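Here the complex is missing one protein chain, while the rest keep their positions.
So, chain A:
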Amino acid sequence: MGTTLLAMVLVFAGVVLLFKTVRMVPQGYQWTVERFGRYTHTMDPGLHFLVPVIYGVGRKINMMEQVLEVPSQDVITKDNAVVKVDGIVFFQVQDAAKAAYEVAQLEIAILNLVMTNIRTAIGSMDLDESLSKRDEINTKVLNAVDAATHPWGLKVNRIELKDIQPPRDLVDSMARQMKAEREKRANILEAEGHRQSEILRAEGDKQAAILAAEGKREAAYREAEARERLAEAEAKATQLVSDAISRGNVQAINYFVAQKYIEAFKSLAEAPNQKFVMMPMESAGVIGSLAGIAELAKDALDRQAQTRGPGVPPRSGG
């Protein structure tokens, strides 16, 4: 019976010792090793053998990049608006021993650092700034937290503000402000368009008036010129006629007068509604001029007869 008990104890002790001797560190972790409670070295992933009892595993440190949620907190901006801010932190342990022994409650330490640094960053900005300059805040907080966590063997890779939420009524008034701004711009644009179109129209009118006046001026010039030319022509014609008369018989003028007279008479006679004609002119004068023509003709015939010589009879109706 005694040997059986001894065998059982032996098996138990053997299993426990073996369990303490063979240690398998999974990938993504590093385990610290302590010799009688004092840190000696760090075990990388893989199979390791430790002298049992003397050496023991201290902390098992996660070496993968980890994400921490920063809980929502109220932050007061420089212009005294209270905003709710939350975020996330990505960090990775670079030095397992420091992360294991330099800081207690690593995650709480990181969270508090991040929260206070977010407060500092946003507290130095106006509300508008803090809403529009998230990248700047992220970088600021990241730099501060990264530097502060170096002694803990941590690398903080990224800090991101997820949400910056101003109070409800502030959001409403911001929306109203934006709407008013847009409306203002629309009104101004409309007025400007109106002004522009009025100016264009007035300019068109002006141009039209100028052109019309210029046209009139030109026309007047030409008309005057025409009258001048007409007068010149008449003067020349009169000259020619008077020259002709001075060289020929005075009776020749009667030919023109008679012709005009008959033409005028003809047009009177042709007028459709004027069949009854009063003749106010001196019939005797006309007859006189006809007599003048007859005399003219006779004169011309005489001259012809002289040039062609005697014996040649005058042509009738020539």
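Please note the rule applied: a contact is a pair of C-beta atoms (placed from the backbone, for glycine too) under 8 Å apart; a residue touches a chain by one contact, two chains touch by 3 or more; residues count from 1.
Note that in this section contacts and distances are computed from a predicted model.
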Absent chain [UniProt protein name; select from "NADH-quinone oxidoreductase subunit E", "NfeD family protein", "FAD:protein FMN transferase" or "Putative Coproporphyrinogen III oxidase protein"]: "NfeD family protein"
Touching residue (missing chain; options A:Thr3, A:Asn80, A:Gln105 or A:Thr307): A:Thr3
Residue, one of A:Gln73, A:Gln92, A:Gln165 or A:Asn249, that touches the chain absent here: A:Gln92
Given A:Met43, A:Val70, A:Val156 or A:Ala258, the one touching the chain that is not displayed: A:Val156
Chain A, residues in touch with the chain not shown (by the definition above): 3-4, 6-7, 10-11, 13-15, 17-19, 21-24, 27-28, 30, 45, 47, 49, 63-65, 92, 94-95, 142-143, 146, 150, 153, 155-158
